[in-house]
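Every protein chain of the complex appears in place save one, which is left out.
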Amino acid sequence: MSDQSFKKRGVDYPFARGHRTLPGKYYHDAGIYDEELEKIFYKFWILACRAEEIPEPGDFKTIQVGDESLILTRNSGGNIEALFNVCSHRGTQLCVEPKGTFKTKTIQCPYHAWTYGLDGKLIGAPLMNEGEGFSKEDCALPKAHVHNWEGFVFVSLAEEPELFEVQMEALMGKFSEWGMADLRIARHIEYKLDCNWKLILQNYQECYHCPGVHPLLSELTPFQSAQHDFSKGAVIGGFMDITKERGSMTMDGEAAAPPVCDVAGDDLQRVYYYSVFPNMLLTPHPDFVLFHHIVPKGPGSISNHCYWLFDPKVISDEKAQERIQSAIDFWDMTNRQDWQVCEQMQVGTKSKRFTRGYYSGQEDILVALDKEVLKALGHDDPK
Amino acid sequence: MSDQSFKKRGVDYPFARGHRTLPGKYYHDAGIYDEELEKIFYKFWILACRAEEIPEPGDFKTIQVGDESLILTRNSGGNIEALFNVCSHRGTQLCVEPKGTFKTKTIQCPYHAWTYGLDGKLIGAPLMNEGEGFSKEDCALPKAHVHNWEGFVFVSLAEEPELFEVQMEALMGKFSEWGMADLRIARHIEYKLDCNWKLILQNYQECYHCPGVHPLLSELTPFQSAQHDFSKGAVIGGFMDITKERGSMTMDGEAAAPPVCDVAGDDLQRVYYYSVFPNMLLTPHPDFVLFHHIVPKGPGSISNHCYWLFDPKVISDEKAQERIQSAIDFWDMTNRQDWQVCEQMQVGTKSKRFTRGYYSGQEDILVALDKEVLKALGHDDPK
Partner (left out) sequence: MSDQSFKKRGVDYPFARGHRTLPGKYYHDAGIYDEELEKIFYKFWILACRAEEIPEPGDFKTIQVGDESLILTRNSGGNIEALFNVCSHRGTQLCVEPKGTFKTKTIQCPYHAWTYGLDGKLIGAPLMNEGEGFSKEDCALPKAHVHNWEGFVFVSLAEEPELFEVQMEALMGKFSEWGMADLRIARHIEYKLDCNWKLILQNYQECYHCPGVHPLLSELTPFQSAQHDFSKGAVIGGFMDITKERGSMTMDGEAAAPPVCDVAGDDLQRVYYYSVFPNMLLTPHPDFVLFHHIVPKGPGSISNHCYWLFDPKVISDEKAQERIQSAIDFWDMTNRQDWQVCEQMQVGTKSKRFTRGYYSGQEDILVALDKEVLKALGHDDPK
C-alpha cells in the first residue's frame, strides 16, 4: 500500500471551492429512498457478511437488503450461495433465524414442507405433480450473485451485475499485505441509528469534524495528516498518520497486537480509511482491521454493524484480551461520537430553510461521494 | 349435514393444475386494502358478534369495521340495532367502552349531552331549536343492517345490501342440527397478528400444511380425509374425518362433551370447516362449535378473535370444565401453529422476487377464495 501515490487533502488537491452539499430531501424523501434501493442496493455489489460466519456446508446467516431477505449459506461443494428467503410455493419466508445450521443440508419451508437443496434447487414438493404449469425446475429459489474478496462476502441482487472487479476497481490489489481472509471477528456491535445511510459515509470520509468531535482520535492521528487517492469510481479513501511509533487506535494509543500478516514499512504508521460504496467502511490498522456494514432500514433509519478483525492467534491468546478490548473501547467511543452528530444532521436537514450547504476543502471527498449517488440514481446535479 | 354430497379433495376434484396464487401486493398494498374496506367490509354481510353478548335491552358491544365503529345494542323491542358510533352534533365517538349496558336505555354523548334512543333516534339536544337547518329527525344515528343467523349477528354497512340469504346461500339450512342459537360462549381469546386478513382464510381452507404444522391435528383428523362442497359464492368448506370413535379435537382426542343438540350419524365423526367470507371461520365439531372472527386493522395487521361455543348445561357443569379446557388447549395450540406460518408468509410475500406462487390440488379451495376477492374488487385475473 505505502508505495502508492497519495495526495494531501486540502493541500495538493484544489479546495472544493464553491461546492455545495446535496439538498436536504436526499436524506428524507421516501421516493428518493425507494430509488436508492432499486438503483443502488438492489443493483450494486454490496457487503453481505464475512465468509468465516458460514464456515461449513449448511451453515447460514440471513441478511436484510431493503425489502429483501437473503439466506447466505455454504453449499455441499463449499461455495457460498445467496438465496432469496422466500418459498416459491406461496411466498412464505423460509428462515426467520438470524443464523444457524441447516442440519439436513436442505432448506424446508415451515408451511407446506417444500424442500430445497443448499443450492436453491427445489427437491421436494409433497403431492405436486409436474406438468401443466408446474415444474420443479421453475421453482428453484432465486439467487443473488456472490463474490468473496479477502474473506468479505459481497452480493449483487441484479440479474446481470457489473463485474465485481469493475465496480471495485480501486480496491483490486489493495491491502493484500493484511491477509484479511485469514483474520477473524473478535467483536461485533450493532448500532441502531436514526439517520440516512449516506450521512455515515460522509462522516467517515472527512476529518474536518475530528478536532471537535474526537479529541483522542485527533491526538493519535492529526487530521492535517490526511492523504487520499480517490480518482474514479465508488471506492474512495486514503490514510492518516499514526504519530506514536508502533502506535494504533486504542485508548492509550499503543498497538493492540503485533502487525498483521505482512504489514510493514510506512503502513506501520498509518490507518487507512476506505468507503466501499454503498454499504461498507474498511479501516485497516497495522495491527487489526475495523469494518462497518451499513444496513438501511428507511430514509432516516439504519443498522450500523461494526466488526473488529484480529489475527486468530491473538484472539485465542488470553493475555491479548486486554489490548483487544482497548481497540474495541476506542472505536466504540469514537463511533458513538460520530453517531451523535450524524443523527443531529439528520434532524437539521429536514428544515425547509436548509437548501444546500457548503463543502470545505477538507470535505472534497464528499463531493465525489455525492456525485456517485447522483450518477447511480441518474439524477442531474441539483441546482 | 351428513346426507349432503361432498367430493374428496384432490381426488374427485381435478387438481388445481396451473393455478397461481395472488401477486404479493394483495397482502401489502395500502390502496388494495382501502379498496377491500370499501368493496368488501363496508358492503358485504360480515360477522359482528353473538346475540348472547347483548342479551337484554340496553346491553351493548362496540365493534370496529375498518375506520368505522359500531354500537351493537338491543332496543326496547328486543331487536338488535347496529348504530354508527358517532354523534350527529359534532362527530364525537359516543361510546368508548368495548361492552356494557346503557342503564337509562338511552345513549348520551359525553361531550354536549345529545341523547339518542336505543333505536338511534335523537331524543334530546339541549338548547337546540328545530327549524332553519336543524331537525331532530335528520340527526338520528346512521344504522347498519342487521341479520341474526343461528345466534350469530351479521351486519352490512351498505346502504342497500344484497339479501343475506343470497350472499349466504350456501349456508342456508346447514348446521341446523347443532342448534347453534342455543349454544353459549365458553371462552374467547384474541390474537393480534401481523398478517393480511386473507392469509387467515387461506390457511383455514387447506390442510396441505397439516402434516408439518399440526402433528396432533393430523393424527386426530388425517388431511387425506378432507372433502368439500364448494360450488358457488363465498361460503365454502367441507369436513375432515375424526378417526377416533366418539372423538373430537382435544388434547387427548376424546370428546369434550356429549354431542350437541341433534348431531347424529356421520356428523359424530366429522369436523366441518366453513369460511364465511369475508371475516368468519365456522368449525362445528360433534360436541362444540369453534368460530373465528377476523378484524382487519391494516394491510398487514389483524385481530383474530377465537370463540368456543358449548351447550350452556355443559358450561355450568363443574365436572365438565376439564374437558372444555382440553378443547380450548387443543385449538389454542393449533391456532398458534397457524399464526406463525401466516406471519412468515406475510413477510415473504413482500419480496419483489415473489411474483405468483403455485397451488397444489390440495389447495383448490384457495383458487375459489382468490376469485371471490377479485370479483368483489372488480379486478381482472392477474397475469
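So that you can tell them apart, the chains are marked A and B in the order they are listed, and the count of residues begins at 1 in each.
Throughout what follows, a contact is a pair of C-beta atoms (placed from the backbone, for glycine too) under 8 Å apart; a residue touches a chain by one contact, two chains touch by 3 or more.
Fair warning: this is a prediction, and the values are worked out from it, not measured in the lab.
Among B:Thr92, B:Asn148, B:Ser218 or B:Ser303, which residue is in contact with the omitted chain in the full complex?
Spelled out, the listed residue whose C-beta touches the missing chain is B:Thr92.
Looking at A:Leu171, A:Leu290, A:Ala327 or A:Met345, which makes contact with the chain not pictured?
Checking the options A:Leu171, A:Leu290, A:Ala327 or A:Met345, the one contacting the hidden chain is A:Met345.
Identify the residues of chain B touching the omitted chain, counting contacts across the whole complex.
Touch with the absent chain occurs at residues 42, 67-69, 84-94, 96, 110-113, 125-129, 131-134, 139, 142.
Touching the hidden chain in the full complex, which residues of chain A are there? Just list them.
10, 15, 17-21, 24, 208-209, 211-213, 340-341, 344-345, 347-354, 357-362
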